[in-house]
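To start, the structure itself, in structure tokens.
Apart from one protein chain that is not included, each protein chain of the complex appears where it belongs.
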Amino acid sequence: MEQYLALGIFLVVALVFGVVVLVVAGLVRPKKPSPEKLSTYECGLETQGPTWVQFKISYFMYALVFLIFDVETIFLYPWAVQFQKFGIFAFVEMIIFIGILVVGLWYAWKEGALEWL
Amino acid sequence: MVSPLVFWIVAGITIIAALAVVNLTNLIHSALWLIVAFVGVAITYLILEAEFLAAVQIIVYAGAIAILIVFGVMLTRRGDIRESNLFNNYRLAGGLISLGLMATIVTMVVKTQWAIDVAAVPANSVGLLAQNLLGQFVIPFEIAAMLLLVALVGAIIIAKEVRD
Partner (left out) sequence: MQIQLADFALMMPEIATAILAIGLLIVGLVVPREQAKGISFLTVAGLVGIWLLNFLYWHENASLFGGIYIVDPYTVFFRFLFLTAAIIVALAAKDYVNTLERNQGEFYALLVAATLGMMILAGAGDLVTLYIGLELMTITFVILVGYQKKEAKSSEAGVKYVILGAMSSAVLLYGLSLVFGFTGTTIIADMVPRLTLSGASPLLLLGIVFLVAGFGFKVSAVPFHMWSPDIYEGAPTPVTAFLAVASKAAGLAAFVRVFLIALPELQPYWITIVVVLTAITVVVGNLIAIPQSNIKRMLAFSSVAQAGYILFGLVAFSSLGVGALLFHSILYVFANIGAFAVAIVVKNSTGSDEIKDYSGLAQTSPFLAAVMLLCLLSLAGIPPVAGFVSKFYLFMAVIEKGMVWLAFVGIMMSMVSVYYYLIVAKAMYLGTPNREAKPISVSASTQIALVICLVAVIFFGVYPTPLLDLAMNVGYSFFPF
């Protein structure tokens, strides 16, 4: 577990650093707000209409396909770690597992889940 | 051994994040707090020396599922996002029932004699996992693939209707 101590220290330092920088900047900076400065983008276009719009379904479809294959990767990882110890049997098992999911990919493709329009 | 204090801090953060998920009125904020809760659970797994599970928790839950939820929220039609999670009419009743359930479970936990396993956690837990997954547990492993396939097909069937 000790090796995670460094990670924990890093996390704490990162958090503290961010907070300290903001606080110090807040204390020392001059405060002269003007409408120009308070606009969302100082050098850009004003937003038109509400910012919370309905997203395209394609984002969702991609996230979905991504999730499924993300989970597949999780299953692949332990197998890959032990790959050389396992025989042909585990290999066949994994091929079947991937094969079933490839059918899913085929389905997604054919049904147009991967198209942007 | 990790100090129990670490666990209590992590557990506290996880619970606060979970409460924020339920109580905030902006669904996007809820989704972001959900990521904090997922990470808290991942750290708990780390404390239990289940590193692989912790990595899975981060990759799948804090990564993919959180994104999916955010997209799902952005996809649904609604009025103002700042008031998108208002189904909190039963806050009092729900809170009381949850507290009652928690009191019951805590009482049971305290009263139980625990058989504590002092054996060390095996070093190569991922390897053992692989041996079990591809050895004895081959049936649930392959059924999991079927489950993923069905979930993918079903989600596409449902989402496709939204597109048209």
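In order of appearance the chains are A and B, and numbering begins at 1 in each one.
Keep this in mind: a contact is a pair of C-beta atoms (placed from the backbone, for glycine too) under 8 Å apart; a residue touches a chain by one contact, two chains touch by 3 or more.
Note that the coordinates shown come from a computational prediction; the quantities given were computed from them, not determined experimentally.
> Which listed residue (B:Leu5, B:Leu92 or B:Met108) would be found touching the missing chain in the intact complex?
Spelled out, the listed residue whose C-beta touches the missing chain is B:Met108.
> With the full complex in mind, choose from B:Phe7, B:Tyr45, B:Tyr61 or B:Phe137 the residue touching the hidden chain.
B:Phe137
> What subunit A residues would touch the chain not displayed?
Contact residues on subunit A toward the absent chain are 89, 100, 103, 106-107, 110.
> Provide the residue numbers of subunit B that touch the chain removed from this figure.
These residues touch the chain not displayed: 104-105, 107-109, 111-113, 115, 117, 135-140, 142-144, 146-147, 149-151, 153-154, 157-158, 161.
In this text, only the chains that are shown with their structure count from here on.
> Quick check: how many Å separate the C-alpha centres of subunit A and subunit B?
16
> Which residues of subunit B touch subunit A in their complex?
1-2, 46-47, 49, 52, 56, 59-60, 63-65, 67-68, 71-72, 74-77, 80-81, 126-127, 129-131, 133-135, 138, 141-142, 144-146, 148-149, 151-153, 155-156, 159-160, 162-163
> Considering the complex alone, what residue numbers of subunit A touch subunit B?
1, 4, 52, 54-55, 57-61, 63-68, 70-75, 77-79, 81-82, 85-86, 89-90, 93-94, 96-97, 100-101, 103-104, 107-108, 111-113
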